[in-house]
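Every protein chain but one is kept in place in this view of the complex.
Then we have chain A:
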């Protein structure tokens, strides 16, 4: 293997690539980076999409390919299983989200395998405002500027903010 400029492993380099739509998070923080193998001048990185239709996936692939090019031929694979959930976001990632004014998702635990019930009433549990910490918030829209966020407004500090949906 040709020596590289740094002694860092391909994983370390790949883990620093940031999400194009949430640049405060790295792919590792987000839990999207599954594995990086390095063998005989060939790097294979495996990522998993947050949402099947996530348009950021292409950009992630391109960024990974560019950053890992020093290590040799790069292949970026996309795997759907096991499916990504917001539970895979690291504690560090949650902290960075809150710092950037995005309310982090709740831990949801193992997925139900049964039918999903339809709830018409607003959820009892309120998202905490990342600015003032108040729980007196209301969802403005379940669909925010990116597929993974909802729009919420704080009734105390009156500021709107994004909430990363628990999924």
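Simple rule for what comes next: contacts are C-beta pairs under 8 Å (C-beta built on N, C-alpha and C of every residue); 3 or more make two chains touch, one makes a residue touch a chain; residues count from 1.
In this text, contacts and distances are computed from a predicted model.
Protein name for the hidden chain, per its UniProt entry and selected from "ABC transporter ATP-binding protein", "Phenylacetate-CoA oxygenase subunit PaaC", "Molybdopterin synthase catalytic subunit" or "ATPase component of ABC-type sugar transport system": "Phenylacetate-CoA oxygenase subunit PaaC". Remark: the omitted chain is touched by one listed residue; of A:24, A:78, A:100 or A:157 this is A:78. Contact with the undisplayed chain is limited, among A:52, A:69, A:138 or A:156, to A:52.
Seen from chain A, the chain kept out of the figure touches residues 46, 49, 51-55, 57-58, 61-62, 75-81, 83-84, 111, 113-116, 118-120, 140-145, 147, 151, 165, 167.
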